[in-house]
Structure formats: structure tokens, C-alpha cells
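Every protein chain of the complex appears in place save one, which is left out.
Up next, chain A:
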Amino acid sequence: MDPEAAKTARESLELSFQMSNILDTGLDRHTLSVLIALCDLGLNPEALTVVVKNCAQKLSSSPPPTPASSS
């Protein structure tokens, strides 16, 4: 990617992150960038939100995993 494009991308991500903060979505920069990439590829945003919700649910319902069990 040429530097111009990289700059644009960075700025867009920054703006999106700020908007997401205002809206209090709880997404961090990295997650947001992945989501944006997926959206850009043409996936349905509604489906993505379902995935996000599902994972959030899983997180809130399941007990916090022990740090020991990692593979």
C-alpha cells in the first residue's frame, strides 16, 4: 500500500474508533479494524453484530476461564 493509502486507512480507522467510543460500543481498535475489514469484504453487518453479541453473551454467561487452561 502506498503511503497515501496507508494514511487514509489509518485516519479512517481512527475516526471509526472515536465514533465507536462515542457510541460506547466497547470495541477496541484491533477488533474494530477486523470488523471493518470484514464489512469491506461485503459481509452483512447484521450478521457480524450477531456474532459480536453472541461472543459477548458467551463472555458474560460463562465463568471467567482460568488462566491455566490455554492451549
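Here, a residue touches a chain if its C-beta (ideal position, glycine included) is under 8 Å from a C-beta of that chain, and two chains touch if they have at least 3 such contacts; residues count from 1.
Going forward, contacts and distances are computed from a predicted model.
When the listed names "TRAPP II complex", "Gamma-tubulin complex component", "EARP and GARP complex-interacting protein 1" or "Alkyl transferase" are checked against UniProt, the chain not shown comes out as "Gamma-tubulin complex component". Against the chain not shown here, chain A presents residues 1-2, 4-9, 11-12, 15-16, 18-20, 22-28, 30-31, 34-60, 62, 64-65, 67, 69-71.
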